[in-house]
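With one protein chain withheld, the remaining protein chains of the complex are depicted in position.
Residue numbering begins at 1 within each chain, and the chains themselves are lettered A and B in the order written.
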Amino acid sequence: MPREAELSNIERTFILEALAQNIRLDGRARDDFRNLDVSFGDDYGACAVQLGKTKVNTRISAEVTKPFEERKFDGIFTITTELSPLASPAFETGRQTEQEVIVSRILEKAIRRSNAIDTESLCIIAGAKCWSIRADVHVLDYDGGLVDASCISIIAALQHFRRPDVSIDGENVTIYSLAEREPVPLSLMHHPICITFSFYHGGETVLLDATLHEEQARDGEMIVTMNRHGELCQIAKLGGVSVDALILLGCMNMTVTKVKDITELISTKLREDATHRDVGGLIAELSAQNDR
Amino acid sequence: MAIQTSLHPLSRADGSATYASPNGCSVLAAVNGPVEVQRRDELPEEAHIEVNVRPYDGVGQVKERHLEVIIANTLRDVVHLEMFPRQMVQLTIQVLKVPVDDKAIGRTNPQAESYLPMLPWLLNAACLALIDAAIPMRCTFTSTIVALMSKTSTRDHPTIAELNAAKSLHVLTFSSKDEVLLAESEGRFSMDEWDAIEEKAKIICLGSPDAMIEKGEEDKSLQQHMRSVIAEKVTVDERWRNG
């Protein structure tokens, strides 16, 4: 089974010594994120995120189905993440590595269990028909920061997505095609963003947005999920070196700022995409100015 | 809209390429090799070829497995597998975009659709990715799809409406040595019609032999387009040798 090549002892020693002198291999500061780029495809709900060299694409799709027996008034939302050899020769198709399982679970907790989507709004006819929203995350290139990049791409894609409009007439449900009626955005309660912290030097040094090499050299990590209102959605510290509580509190503070920045970036990109789609269209029409 | 290709968009895979066809399909292919192979797939005299096709939505099922077998068989004749016994050449292709029918709400059952329309783009992207990964090959190859609409009318780069209305669909792959590497057809057609379609596909892929004039972007054959993209990349890669 292919495995990611381990760091040599020389590389590990150097990375740690350089960090002690505040030097990261790509010249960033300890709390700098790599270059983050968010872009959208022609289809609604297709989002491509690039964080440094890591590239993640998410696609949102919707279909009508029967709700779960025990949750008649709720729709369904699922996230699937699949790592493939595209992203790294160390990944295999059809086999869930430990890392894949952890990433899936974190994204589940961060987005699904924190009710980012208002599943009640997905209900069409209680107990009979509801929307099933599915987020497919495709990791195209892997250089660390998987959870962070995947979460951003899912949240951005969910905000970008439009589902077909429906009208209910008693027992009859009419689903309108994109040509018949404007599709409708999803009802999102909040936008959780995940930030990963990596610990070194026995828990004393903290780095944001580690590259693959930096991830391999770390002693432990913690993933914090928050939305821009400063509400904490989940924290995951799965073993690793013990870290002083004060340092962890410092991480929380860093998260608040970073999440605000990232949420702002996503909003900006969404606005740009909306303008781009609408060139000469509705926005111009709805403008109150008269051409005289 | 013309064909759009790019080489080496990914940093971890040994070789990669994107291919976007005029009718709205876009695929990303990545090649790793020669790499270690699982014991069960090991071959004593040659490299094993592993192909993974990942669809636009959902998980790969029967249709994707069928495409994988066709692609692997085509590559077996092209790649110098005997150079790397007991190792593997691994090809993964991710469909990034599919042409969208304006009237459809969502594709009701992708598995029931024909497997042919995607095949030529998967093969073209695969060829570019293999070249980018510097996997030794006997030749390069290009593929296209031609739809037979009626007795006298054919379409290359058919739109969704044309695909649905066609009498028969044909995918042909030509090597740079003018050989037919692959011919898959679906539907009803006569041998005469097939001959005409083969002619047409050959011109799309390799260009017409008697054309001596310098062609514009739209008239370039697929092979010429592919070669010019590769030539550009080689020029850039060699640039720093002068430094």
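Keep this in mind: a contact is a pair of C-beta atoms (placed from the backbone, for glycine too) under 8 Å apart; a residue touches a chain by one contact, two chains touch by 3 or more.
Heads up, the rule we're going with is that contacts and distances are computed from a predicted model.
Here one chain is missing from view; checked against "Ras-related protein Rab-22A", "Ubiquitin carboxyl-terminal hydrolase", "MIP18 family-like domain-containing protein" or "Ribosomal RNA-processing protein 40", UniProt names that protein "Ribosomal RNA-processing protein 40".
In the complete assembly, the contact with the undisplayed chain comes from B:Ile131, out of B:Ile70, B:Ile131, B:Leu181 or B:Leu222.
Interface note: of B:Gly33, B:Pro55, B:Pro120 or B:Pro158, the residue touching the hidden chain in the full complex is B:Gly33. Contact between chain A and the unshown chain involves residues 2, 4-12, 14, 17-18, 21, 23, 25-27, 89-90.
Interface residues of chain B with the unshown chain, by the touch rule above, are 8, 14-15, 32-36, 80, 83-87, 131-134, 136-140, 175-177, 227, 230-232, 234-243.
Heads up, the rule we're going with is that only the chains that are shown with their structure count from here on.
Chain B has its Cα centroid 32 Å from the Cα centroid of chain A. Note for the complex: chain B touches chain A at residues 10-14, 16, 28, 30, 32, 35-36, 38, 52, 54, 56-59, 90, 92, 94, 96-97, 100, 102-106. The touching residues of chain A, counted against chain B in their complex, run 1-2, 41-43, 46, 53, 55, 57, 59, 61-63, 80, 82, 84-89, 93, 134, 136, 138, 140-143, 164, 175, 177-179.
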